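Right, chain A next:
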Amino acid sequence: MKLKYLVAGTLGAALLSTTAMAQMERGRDGNANIIYWQAASTLNPYLSGGTKDIDAASMVLEPLAHYDENGNMVPTLVDEIPTVANGGVSADLTSITWKLSEGLKWSDGTPVTSADVVFTANYCMDETGGCQQSAKFGGVKSVEALDDLTVKITFDGPKPFPYGPFVGATTPILQAAQFANCMGTAAPTCTEQNFGPIGTGPFTVTEFRANDTISLAANPNYRDPSKPAFATLTFKGGGDAAAAARSVLETGEFDYAWNLQLAPEVLADMEAKGQGTVLSGFGPLVERLMINLTDPDPKWGDERSTVAHPHPFMTDPAVRQALSMAIDRPLLVEIGYGKAGKVTCNVLPSPAIYDSPNNAGCEVQDIAGANALLDEAGWVRGADGVREKDGVRLSILYQTSTNAVRQDFQALIKQWWAEIGVETELKNIDAAVFFGGDQSSPDTFQKLYADVEMYANNFDGTDPEAYMGNWQCSEIPSPDNAWLGGNMPRYCNPDYDKLVKEMAGTADINERARLAIAMNDMLMQSYTIIPLVHRGNVAARSNTLEGVKLNVWDSDLWNVADWSRAK
Partner candidate 1 sequence: MLNFTLRRLMFTIPTLLLISFIIFLILDLAPNDPTGNLPLTIPPEVRAQIRTSLGLDEPMYWRYLLWCKQFFINEPLNLLNQWFGWCIGDCENRLRVTSFLTRSPVVDLIAERMPQTLWVVGMSYVVGVLIALPIGVISAYKQYSWFDQFGTLIAMIGFSVPTFFTGVLMIVIFSVMIPQDSMFWLPSIYDTTLKVVDWPSFVQQMRQMAMPVMVLALFNAAHISRFMRASMLDNLSQDYVRTARAKGLKEKTVLLVHVLRNSMIPVVTVIALGIPQVFGGAIITEQIFKVNGLGQLLIIGIQNSDIPLVQTLTFLFAVLIVIFNLVADVLYGLLDPRIRYD
Partner candidate 2 sequence: MLDAPKKPLVRVENLKMHFPIFRGVLKRQVGAVKAVDGISFDVFEGETLGLVGESGCGKSTVGRCVLRLYEVTGGSITIDGTDIATLSGADLRAKRPEMQMIFQDPQASLNPRMTVGSIISEPLDEHEHMTRDEKRAKVGELMDAVGLARRFADRYPHEFSGGQRQRIGIARALALNPKFIVCDEPIAALDVSIQAQVVNLLEDLQEKFGLTYLFISHDLSMVRHLATRVAVMYLGRLVELGDAETLYMAPRHPYTQALLSAVPNPDPAQAGHIERIILEGDVPSPANPPPGCTFSTRCPRAQAVCKQDSPAWREIGEGHFAACHFIE
């Protein structure tokens, strides 16, 4: 329903813009400068997994469909997104049929056909080529051309989310004619092709200097005659995030800078110069607390932090809720991330359609409420101010990785928890060890030999199915599965597992959203995962550059065709 509406909307908008801008000429705004502080190494995203390379290539090469800034799919080289409803996806969910738009041309003037799509699939699925995006083609049995404009992708089983291949900047369409001799082991020898792919995108490569600068010019055969507004574009690489930010916000030499992971006050100071604007976009990355529902007491030996021994007090929902209520999330955002963070009460805050509206209560700190809740649950303050019940003291070991922002968070949270009568001991572990997964180390985030731990996680793409699947009973890390598995809180709820299974068999995107929200709410309302900050990407644009929409689901430069110079 929603997709259809969107498709219609985009089409309408496209129509509108073509009529409104009929007098607008391609290349009217001269040159634009983009800086990526990591330089692009190649323009063939199949040979590089790096974001910088994928983003650079996205100005030249295009997929069949891409994601907009809200994580919704938008048609690029097709007229509509295939769904079960419109018959594009087979009822048994094992195949998807894409229909290319008519009249599309490569930048060299030759027509785009389904053969190009089939070629691209074969190019990446050739095992000897070292294709870095082959995971996107996981489960693909065959890709065949039904006619000049129709491509059918068949999977080896039902695929409720069949939008892996050719959706998003990571898997664009290559021109078969250009890459014909570059299959398999020959892939790396095709320097000329990899550095100057012929594409359908708004720009074409005029000069590619690996790990340095790409010079681009407007594609004369781009499908919209009024776009792109810029005749040429320079994509400069190198330096560091601070220098890139400076070049846009302070010196005004560049129009757009990517991925500015800088301290909030540094960016704010630069932005105050008035040359440019800091943009932020939010993917699914959430800084969260994971509550250990099992007992990490060393006395249990090998059974430490396993489901064999429930936690002495974290199993009490009132305690978990009180811990969450005591946290001042807006303050954490302000101190740690500034524009690059926002308050969230969900572990799945985006894409927007998956963001649950049901948990907004956590946004305001409520120490009094937390105290009342604990009083009611029978946790009484002892002589030292720490609450206890039946000889169990609310004393917590709180671990995270070593990182300045995280240690600030630890200190603040310890103080708030002290106000509700909870004693906290802090521990920080080197990131390489904490996330390293070394079986012999007691300090990995999977073993969770602590009562609470803090880290951030997210997922690739826009589909949360695998991510939400992390908190099934079967995903609990334990010595039996070599501590693999993403269910750190050791949360186990048959109702939750049922929702995970249901999602695996559901194709309708709205229905999938309903299921994901239900799962998120289950986790949130049980307070086993306590979200803290929704972390985002930060970019900067010059105040004279218009049309930039920061997109965390696709290339930063996904809509570079729409960029223009402010008059």
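Criterion applied: all candidates are chains of the complex that A comes from, given by their letters.
The rule is short, and it goes like this: contacts are C-beta pairs under 8 Å (C-beta built on N, C-alpha and C of every residue); 3 or more make two chains touch, one makes a residue touch a chain; residues count from 1.
Here the structure is a predicted model, which is why all the values come from computation and not from measurement.
Participant: Tell me which of 1 or 2 touches chain A in this complex.
Facilitator: Candidate touching chain A in this assembly: 1.
Participant: Tell me, which parts of chain A touch candidate 1 in their complex?
Facilitator: Residues 35, 39, 41-42, 44, 47-51, 127-132, 134-135, 185, 187-191, 194-195, 207, 209-213, 215, 234, 236-240, 243, 246-247, 250-254, 273, 459-460 of chain A touch candidate 1 in their complex.
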